[in-house]
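One protein chain omitted, others in place.
Here the chain labels run A and B in written order, and each chain numbers its own residues starting at 1.
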Amino acid sequence: MSDLYEVSVTVNGTVYQRSVEPRLLLSDFLRHELGLTGTHVGCEHGVCGACTVLFDGEPVRSCLMFAVQANGHQVSTVEGLGTMEELHPLQQAFWEAHAVQCGFCTPGVLMTLLPFLEENPTPSEEEIREAISGNLCRCTGYQHIVDAVLLAAEKMPSQGDC
Amino acid sequence: MRLSGEYLFDGPREKVWELVRDPKVLTSAIPGAQSMDQVSENEYEGKMEVRVGPVAGVFSGRLVVSDEVPPESYALSVQGRGVIGFARGSGRIQLIDRGDDTTLMKYEGELQIGGKLAGVGQRLMDSASKSIVRQGLESMNAALQAPATGEEGKGNAPV
Partner (left out) sequence: MAEKYVGQRIKRNEDPRLLTGRALFVDDVELHGMLHAAFLRSDYAHARLVSVDVSAARNRPGVVAVYTAEDLGDLWKPGPLLVPAPHSVENVVFHQRTQVPLAKDKVRYVGEAIAVVFAESRYIAEDALADIWVDYEPLEPVVDMERALDADAPLIHEDLDSNLCAHLAQEKGDYQAAREQADLIVSRRFLVDRGAAGAMENRGVVADWDEKAQHLTVWDTTQAPIPIRNGLAGMLGLSAHQVRVVAPFVGGGFGPKIMMFLSEEVLVPWGSMQFKRPVKWIEDRQENFLATTQERGQVHDAEMALTSDGRILGVRDVFIHDTGAYDPYGMTIPLNTQSHAMGAYDVPNYYTEVKVAFTNKMIVTPVRGAGRPQGIFVAERLLDIAAKELGIDRVGIRRRNLIPPEKFPYNHEIIDQAFAPLVLDSGNYRLALDQAVKRIGYEEFIKDEQPRLRAEGKRVGLGIVVFIETTGIGPYEGARITVETSGKISVATGVGTQGQGHFTSFAQIVADQLGVDVRDVHLVTGDTAEFHWGTGTFASRGAVVAANAIHAAAVAVRAKTLKLASKVLETPEEELELRDGEVRVADIPRQSIGLGELAVLANPLRGAVEPGTEPGLEATDYFGPQYGATANGAQAMIVEVDPETMMIEIKRHVVVEDCGTVLNPLIVEGQVHGGVALGIGNSYYEKLVYDENGQLLNASLADYLIPSATEVPRMEVGHEVTPSPLNPLGSKGAGEAGAIPVPALFAQAIEDALADYDLEVLETPLSPNRLFELLQGKEKAE
């Protein structure tokens, strides 16, 4: 069996230290080592976008990265957004616009959209579609997701100073 | 999948013939080849690391040479397989003496692939197999130029 490596990864603000095999994917690390199962795995080849997390603030496919690459870095997952009692405005907009059906792709879509909306707080429909074109959804036909983003953009406070 | 082409060696036909029939040279020339053992007069067994796009793994294979007409031509059949799938093929290689100490190789063959190699690698298989053949031939040509056979011609030419 391969050697184990010590990694220290900050996920949603909490520092986790674990010994991992070098081949352990970041997605498996988050889900099975840390129990953060909100990040889903749909293809393991970087196409579907379900496993998208923020890596030092940038959206990445956690199925295309190894856990050891995250050593010393910051990762944000859907669990770090709102809670069931107090949803993040983007989550709230998804709820209101019925942007969720089976919900499997949803965490990845949310994580893709967070930095997008920070950069572009008033996107057009076309820009939204472009932004989520790397996230496959088989249930919604995307329309209610687009509506949710438009709604969120209306409701979210300007993020200029974060 | 069909595979065919031509390649010009900078050397006389007899030397090229020796080269292409030498398992040691083939092992060092074919990109990814790890071993090649002669198991009978015309049969070889070997291992080769195959990488096609996102699919990679070790193939165990067998190569059989037949219809030999030294130093002009021979037929070849290969079978390889591993966890990523299988490949089976057959082809014919012809060496033409151009009379100026160069030799023209003509090759043509059919390759059938299966398993993960087909399902995931298919889109890239055409270019990957062409690149393996080209790299192999270039390494052999380099070996042909080297005073001692083999070692210098390690199959690691850049793509």
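One rule holds in what follows: a contact is a pair of C-beta atoms (placed from the backbone, for glycine too) under 8 Å apart; a residue touches a chain by one contact, two chains touch by 3 or more.
What you are looking at is a predicted structure, and each value in this text was computed from that prediction instead of being measured.
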{"item": "Among the chains presented, those that the missing one touches", "value": "A, B"}
{"item": "Which residue of A:V60, A:V75 or A:C137 touches the chain not shown here", "value": "A:C137"}
{"item": "Residue of A:L54, A:V100 or A:L114 touching the missing chain in the full complex", "value": "A:V100"}
{"item": "Contact set of chain B toward the excluded chain (per top definition)", "value": "54, 57, 81-83, 85-86, 112-116, 118-120, 122-123"}
{"item": "Contact footprint on chain A, counting only the chain that is left out", "value": "1, 21, 23-24, 31-32, 35-45, 47-48, 50, 77-79, 81-84, 87, 91, 94-96, 98, 100-107, 110, 125, 128-130, 132-146"}
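Following the convention adopted for this analysis, only the chains that are shown with their structure count from here on.
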{"item": "Inter-chain centre distance, chain A versus chain B - centres from mean C-alpha coordinates, in Å", "value": "46"}
